[in-house]
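The complex is shown incomplete by one protein chain, all other protein chains being positioned as in the whole.
By letter and in written order, the chains are A and B; residue numbering begins at 1 in each of them.
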Amino acid sequence: MFSETYRKGNSFLHRLDPRLKIIYLLFFSVIFFLPVPLMKYYAVFSLIFISSLFATGLGDLLKPVKIITPLLLLITVLTPLFHSGGDVLLSSGNMIILTSDGLRETLQLIGRFLGVTILFFIFLRTTRIDDFILALRYFGLSHRIALVITITVRYIPYLLSVYENTVDAHKMRLTVFSIIPGRWNFSAKFRDLLSVLTSVLIQAVKGIPVLAMALETRGFGRKNPPGRLRKMRSMKKLLPDIILSFFLFLIIVYYVFI
Amino acid sequence: MTDSDKFTNTAAFRVASIAVLSAIVAIFTIAVRIPVAPTRGYINLGDVAIFFAAFIFGPVTAFIAGGLGTAIADILGGFGQWAPISFVVHGLQGFIIGLVYNIILRKEEAGGKAGIFLQGLLPFVAGASVMVAGYFAAGIFMVGPGAAALEIPGNVFQNLAGVIGGISLAAAVKKAYPPVVKFRW
Partner (left out) sequence: MQTVLSVRSLSFCYPEYSSLKNRKLYESLTFSIEEGEIALFLAPPESGKTTLSRLISSLVPRYTGGELGGEIFVSGINVQEEKPYNLNEMVGIVFQDPEEQILTPMVESEIAFSLESSGFDHSYIEKKVEDAIDFMQIDMLREKNPALLSGGEKRKLLLACLAASGPQLWILDETLEEIDPSARKNILDKLKKSGKTVLILTSKMLDIYSNYCSRFFLFNGKELYSETGMPGAGFMEKAVESGVFLKHENMSFPQMNYASGSVSSGDILLKAEDIIFAYPDSDFSLEIKEFEMKNREVVALLGHNGSGKSTFAKIIAGLLSPSSGTVSLKNGGGFTELNSRGKNMNVAYLFQNPDYQLFLPTVGDELSFGLKSQKIGKGEIAEKTAAASDLFRLEHSEVPPALMSYGARKRLQAAIYYLLEKKIIIIDEADSGLSFDDYSLILDRLNSSENPHSILIITHDIKLSAKIADRIIIMKKGRMIEEGVEDEFEKLVKLTF
């Protein structure tokens, strides 16, 4: 399932330590939400976009942009209406359609939303889910919550197949003797859906004690601190990357704010 | 049997219930979509699952399952940028619904009668206000007030579907699988 978000590769973004990637993600997200001059804003965006190109190629990187295009259009149409300050750039009769404030605000929102979208996309494209969880563990995520995420990720495809089979099984309860019910009508559809969902939930809920058993037979619940199969790179090995990132952050902060 | 021996108090049971409910929330969000006729848009049933989690399992399960389930659904659906917002907003939504429902349950235990109407109305108001306000506030920053405001009616409707669906499903599951009433913690 997660194959849809993560894609194998060997770019520098794939190889970058997930802990550093999380920090990059936070750093750039914050930059995008701060009041920054428009030019510099797009300069930062270009930097991210171009470095992401190395990891995915243009076609792949445009996918999330395609998804948000309708929303971008909506922003373009709606945002100017909320800003009447500045010079009037476009008007029709007495109606002011676009002002300089409105234009700036619109471009800012588009840049921000595009930027955040690309950031998250490239992060998930280049980071394996278990590396991501491991990095979160490093930043203090508890063992239990990490386990919850792991099991959730494992259970989604399983319960999805339960759901699909349940839909099929309920279809089988149709019979030629039914007074052909108007299945197009909303209340019948709603009832059908509810019965499918009830089946799915009963199965899911029934499985909870069994899952708890599976956890306990594998030693979950012990008081001792848990061990780890997978280790992350040691700080020593990471040092050059950390120093490099630090200077990169400094340069960007300097460029953006001063 | 001491309290710490009750099976709902084991770490394993709690991890299991949160994980299963998170997966359920994610699946209800991704897979179960009802087309809304004229616009060809979709509403999802993630909120139904959150209400269900809050009614059956309580605020803590609903908090994590609501947050985690919707965040993962966003990531899988290609809306990763919304994941942190969904995590906070839907998490709080689930938590509040669970808390309000806890109060109703305690009142009922004390002999009061809330009635089906109040049982639905209070959680709905609490859940909807958190979720609608949360997405609107986040939306102002992400996409501007115009686009954010457009989402409000849809979100209110999703909460309405959530409470109706959640109550119906909770009742149906309790009847069909009675042991579930002991699962609340």
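Keep this in mind: contacts are C-beta pairs under 8 Å (C-beta built on N, C-alpha and C of every residue); 3 or more make two chains touch, one makes a residue touch a chain.
It should be emphasised that the depicted structure is a prediction, and the values quoted were computed from it without experimental measurement.
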### Query
What are the shown chains that the omitted chain is in contact with?
A, B
### Query
Any idea which of A:L73, A:L174 or A:I251 touches the chain not displayed?
A:L174
### Message
For the chain left out of this view, which of B:I103, B:L121, B:A137 or B:A176 touches it?
### Response
B:A176
### Task
Based on the whole complex, identify which of A:D60, A:D101 or A:E216 touches the chain you can't see.
A:E216
#### Entry: Residues from chain A at the interface with the omitted partner, ascending
2, 129-130, 150-151, 153-154, 157-158, 162, 165-166, 168-179, 181, 195-196, 198-199, 202-203, 206-207, 209-222, 224-231
#### Entry: chain B residues touching the omitted chain (full complex)
7, 12-13, 172, 175-179
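The working rule: only the chains that are shown with their structure count from here on.
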### Task
Could you please state the distance in Å, as a whole number, between where the Cα atoms of chain A are centred and where those of chain B are centred?
20
### Query
Of all residues in chain B, which touch chain A in the complex?
7, 10-24, 26-28, 30-32, 34, 45, 48, 52, 56, 64, 68-69, 72, 75-76, 78-81, 83, 141-147, 150, 165, 168-169, 172-173, 176-177, 180, 183
#### Entry: chain A residues touching chain B - in the complex, by the definition given at the top
1-2, 4-5, 33, 63-64, 67, 71, 74-75, 77-79, 81-82, 105-106, 109, 112-113, 116-117, 119-121, 123-124, 144-145, 147-149, 151-153, 155-156, 158-160, 163-164, 193-194, 197-198, 200-202, 204-209, 211-213, 215-216, 220-221
